[in-house]
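Take this structure, written in structure tokens, and hold onto it; I'll ask about it next.
Note that one protein chain is taken out, while the other chains of the complex remain in position.
Presenting chain A:
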Amino acid sequence: MSNSSVPLVAILLIVHSRPGPKLVFQYPANPEVQTPLHAEDGQRHGHTTGLGVDSVQRNSAVEGSTVEKATRSQSISNPTDGKIFGLSVDTLERVLSPGRWSDRKKFEVSLSGLTFVSHPVYADREGRWTKSRHDRKASPEASNDRSSTAANFADQSTARDGEHEATADLDITITEPPENNIDFSHVAESFESGNALSLGVSENSGSTTSAVTAEPLTAFHVLFALDSSAPSQPDRVNVFYEQLAKKLSQALTYCQKQSSYVGIESRRLMQMQSRLKQENASNGMLCSRSIEGSELAWALSVIYDRVRNASVATFRLNGMEMSLQIQHVEDHNLSQCSAILLLDDRDTLLRELSSPEQSPLAYFIRHSTPTKSLQKQAAKLGTPVRHLLQFAQHLIKWKNARAIAPLQPRNTYVVHPGTSLDSLEGLATDYASRFAVLPSLPQMLKILGGRPVKYGQLIPSRDHRAPYMDILAYLIRHNLVERLSTFGWLQTPAQLSRRCTSDAELNENQRPPSVSTLLSPLLRPQADDDTASVSSERTAVPVFPGGNGRLPAAAKTKAGTGPKFLPEAARMVRDPSNPTDDDLSYLQCIRAMIRDDTLRERLPSLSAYFDGQTALEDIAAREGLKRSMLDSWLEMLVDDGILVTFRHV
């Protein structure tokens, strides 16, 4: 699900201490302003202009030792010149370091086609990260505890009491490398430097710009660099701020308060930087080594890669799991009539759950089907539908599912107008492995891209129903096909007027059934005593005053006395939810024409659906009717000329 419209260009981590601001980490190593064609699996293979340092060295991929080898081999020929986005690191650090006025507020600066947005967090004026009340109370103990605290800060993340909080803010002066106790699974075995983390490194690297100091951290912020040259979308920066920058910053602040997390991680990164710079390593190498060596750097790289792919970033901060994403607001069409289409394999989703066996969500995932509405599933599973809606909302929010109209063999599906066939080859292979003995993907596209037919007609036998519905779900999941829906309005048919006027002279028993119903004396003008208000030409449709319900037989005696002027042409009820007086009389007339008793009964509640905007395919689910029955009703209405329809996707 690569999304080329995501404007994210890079993520930067800047920390402040007394000597000044410091760019500790940036990802990717060589940011590109234009979006690469495919940004998948952490690989960048764009062909765009690098704004970064060594533009030759493009593959700043993060995973696997092969990548590391590649970057290593390239790094020799690509020494850095210290420029990012065409600016010196020094300038960038300065311009991206607002004053204390930006503390815990939105910070946004735009320069040379880029907008940087972040949520800076400052320590208090004394440089402390936790409240001084705890500090004072716990400090004697804390000083005893200092060395062990540093080594055990990972455990502290669970501790909530003031004592540990207090010690945490003293950790800034740690002298022990703490990484032995950190539990993060991604640390590469090649990370060779337990001892290199000691602060001694700063002495060796005094000549480089990245001298590592033991200065306490006074502020930090993670900046999201966005391409702002694109046409204006004022909300876009805010979306990145609210959904990524702010949330991440709040999480990091928590970790920093708990265990000086940001301070420790950034120091680790700076040490790594200064060492690698001495070895003349390239930016790319620096970047990949940072990611291997620091949980925070890893998290930032995951956020970048996932957000660029419009998917969910899941990572760990200080051992605690966190997920971030840019949410789209399009999925508001979830209702109890919708079905849930899982966007990933059931097993994959179940594996991602922490307790796949017991959790109700797992139960829901295991039993969800795109062919049944949530309402029906709730009945089947014996769960309240609001629970299912919650599960569905959760799955949709985290991009694991989509709300769709339940898949139905009675519906017509056609190739999606916006189908991108870029990835068709890969899909065809994947498809073939799933549906081995069924028509191939191109065949299915051909059929569904031809003259529209009901999907059920493609299913050769009852036994094929399940696999064919699976195919349909697959096609919908990959946006290859879409439902062709039917919409319609009710009308009084044109011939009605002609027949009615002539019929008026006929004997009652000679009339054709439908018209006799219509003209049956059951109907009288709506405004019985005020015929003047009803325009004789347009609205003299006989109407029974009550509006609904059976009509009294006694009224039959008035057969010939009803008004005989009927609409010359067919009259459509174009807005049934706000009917005019005319519309009401048409509806009455239409109702009288209906042959099926049940349908006639239900018409008042159904008529609102015939507004040209509600898909007729959805009526059955909304009204809790059997689809086959509804279809036969609609067919009857169309045959009688009462329902006019059109179709679109």
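Throughout what follows, contacts are C-beta pairs under 8 Å (C-beta built on N, C-alpha and C of every residue); 3 or more make two chains touch, one makes a residue touch a chain; residues count from 1.
In this section, contacts and distances are computed from a predicted model.
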Checklist entry - Of the options "Nitrogen permease regulator 2", "Proteasome subunit beta", "CIA machinery monothiol glutaredoxin Grx4" or "T-complex protein 1 subunit epsilon", which is the UniProt protein name for the chain that has been left out of view? => result "Nitrogen permease regulator 2"
Item to check | Contact residue for the chain not shown (choose from A:G20, A:P360, A:P442 or A:G624) | outcome: A:P442
Item to check | Touching the absent chain when the full complex is considered, from A:D344, A:D596, A:D611 or A:D631 | outcome: A:D611
Item to check | Residue of A:R18, A:R366, A:H464 or A:R595 in touch with the missing chain, whole complex considered | outcome: A:H464
Item to check | Footprint left on chain A by the chain that the document does not show | outcome: 87-88, 91, 94-95, 98-99, 101-102, 106-112, 231-232, 234, 414-417, 419, 421-422, 424-425, 428-429, 431-432, 435-443, 445-452, 458, 460-461, 464, 484, 487, 489, 569-570, 572, 574-575, 611-613, 644-649
